[in-house]
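The complex appears here without one of its protein chains, the remainder shown in place.
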Amino acid sequence: MTVSPDAPHDYPPGQHPSLPPPPTSTGIVGWLRGNLFSSLFSTALTIVTVWLLWLLISNLADWMLFDAVVSADSQAACRALDSGACWAVIAARLDQFVYGFYPEPERWRPNLVFVLLIIALAPILYDRTPARKQLLWFSAAYPFIAGWLIYGGIGLTVVPTGMYGGFLLTMIIGITGIAASLPLGIALALGRQSDMIAFRILCTVFIEFARGVPLITLLFVASTMLNYFLPPGTSFDLLVRVLIMVSLFAAAYLAEAVRGGLQAIPRGQYEAASALGLSWWATTRKVTLPQALKISIPGIVNVFVGLYKDSTLVVIIGMLDPLGIARAALADAKWNGLSTETYLFVALFFFVSCFAMSRYSMWLERRLARGEAQ
Amino acid sequence: MIEIRGLHKWFGALHVLKDIDLSVATGERIVVCGPSGSGKSTLIRCINRLEQHQRGTITVDGTELSGDVKDIEKIRSEVGMVFQHFNLFPHLTVLQNCTLAPVWVRKMTAGNAEATARHYLERVRIPEQADKYPGQLSGGQQQRVAIARALCMEPKAMLFDEPTSALDPEMIAEVLDVMIELAESGMTMIVVTHEMGFARRVADRVVFMDNGEIIEQAPPDEFFANPRHERTREFLSQILSH
Partner (left out) sequence: MTALAIWRQESTRFVALQIGGVLLIFALIAWLLGNVAANFAALDKTFGFGFLWELPANYDINQTLIDYSAQSTHLRAALVGLLNTFLVAAIGIVLATILGFAVGALRLSENWLVSRLASAYVEFTRNTPVLLLILLWHGIIINTLPHPRQALSIADSVFLTNRGVYVPKPLFEVGFLYVLAVFFAGLGATWLLCRRQRDTPARRLSVAVAGVVFSVALAAIAFFLAGNPIRFETPALRGFNYQGGLSLIPELVALTWALAFYTSGFIAENVRAGIMSVDCGQTDAARSLGLPRIRILRLIVLPQAMRVIVPPLTSSYLDLTKNSSLAIAIGYMDLVATLGGITLNQTGREMEAMLLVMAVYLLISLTIAAFMNWYNNRVRLPGR
């Protein structure tokens, strides 16, 4: 029986029912009053913001959707059809944006690698994957399988690394960089925290150096100078050199993120492990690292997202990542001047993937916190 | 001095205070007790508008508590509050913690404010800590500073929200001593606490709350000896047996 709170009632002590709240403080009206119109200033702010948003969105929608042209031969042809965005440049070059110059008959290989990537990542990212143990073996073997599929060699035609481009190249650099930098970064963080002063100094010097210089200088080193450090006559593929540099760079930042987690662990944890007779390796593996990594998840994901975005820098040393493809398209006289459309398209790709990564990390954090609360 | 009539409060859809009627006369000392979640802290936080009530009236020293900013400021300068976790300002010295509000709210000169602060620090028996920072003091000392800070505004009434619950056992006594001395000097007090010894010694009335309602209120002798309601009896038996 719902009773109106207005009706005066004298309930004996201990028997007052829980009443519903007054109508103007809940429901849609309540929410609006509290969040959008809670004061004179807030109301004015809401009105001005809604008006500005309307202006912005209607103009943007016109340009991006309603007046846009999706297929045409050139920029001039677009202009003849309508006044909005000319997405035709993307449509005309979509293949390049996705695969770079990977030969068309072999494109099933990167496609397969992508599908296998999802299968390889599933047991790592989600702990309730069915047949997880078996799939983890597959994940361990995946880098070799993927490398063979993409590059070729035994049984498959070789596709030289210079032909990789577009989103394919971004994924190669991003995924390899993340996978390689994680163990390196953890090792550096442990080294920096170590009681052994020699290792601590070496790791600190490396970390501070890598964090103090811009990535572009390291990429220049990779493209022009790295060969000098190898015995005369040998040389590495440019992509491999870039992957090495990017991984080392990210490892240094990762080391700092993990170090924060290591420092957050109370002294008592180490003391308890010592008292139980655990060796350094066992303590690190079973006690310290799991806790430290859990705490550092936001920092770690930040580094990964940063690495992924930094892969775009390879355009400056002449590799054809999506920005490189965009520039090549813009250099074509047919599409010159459509910089906004091409870059917005690339931005959309990055936004979606980075957003997904950060949402995953938030989910992971919640998941682990719940695990602890049990 | 403080009149609460027909007070209702909801947190979202949760009805946390149900039809509260409470009168506190000048110089009266009220102890509010009850199980956790009964709404005792919410009730006293409504008195100085740290929480907003949706229905009913609260009148402090003749001024009704409403959305009016001027009324709220007036009431806050006449009612002091001491918190469970002290809430001292860690970046200011003990003395600065105490002189902050008198200078900025009562517009006192720095000299007068400092004199007042030292007087009250003397009263809570830690005048020598005036230039230390809160982080350098023990829990009991910090809470006493918090009491002095509230007293520096020369309030007409003091609210205490579980002032000793976060203290180590050996420090509870020093804070309770200060509160007893304050009560005996005639301050109007509403104290939310589990310290029944304090209630027996100092309270004029003990109020028992459960599930958002006031179940029973009586002078301490009667309250502890003859609790009338079953829930009161249940609560007392849990609290008074170790």
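Brief remarks on what is shown
Lettered A and B in written order, each chain numbered from 1.
Operating definition for what follows: a residue touches a chain if its C-beta (ideal position, glycine included) is under 8 Å from a C-beta of that chain, and two chains touch if they have at least 3 such contacts.
This is a predicted model, so every value here is computed, not measured.
Taking every chain of the complex into account, the absent chain touches A, B. In the complete complex, the hidden chain is touched by one of A:T157, A:T217 or A:S274, namely A:T217. The chain omitted from view is touched by exactly one of B:Q52, B:S66 or B:Q136, namely B:Q136.
Within the complete assembly, residues 35-36, 38-39, 42, 45-46, 49-50, 53, 195-199, 202, 208-209, 211-217, 220-221, 224-225, 227-232, 305, 309-310, 312-313, 315-316, 323, 326-327, 330, 337-340, 343-344, 346-347, 350-351, 354-355, 358 of chain A touch the chain that is not shown.
Remark: the residues of chain B touching the chain excluded from display are 48-50, 73, 76-77, 79-81, 83, 85, 87-91, 100-101, 103-105, 107, 109-111, 132-133, 135-136, 146, 149-150, 153.
We adopt the following convention: only the chains that are shown with their structure count from here on.
Centres computed as Cα averages put chain A at a distance of 50 Å from chain B. The touching residues of chain A, when paired with chain B in their complex, are 5, 11, 13-14, 16, 18-22, 25-26. Those residues of chain B that touch chain A in the shared complex are 8, 10, 12-15, 18-19, 54-55, 210-216, 229-231.
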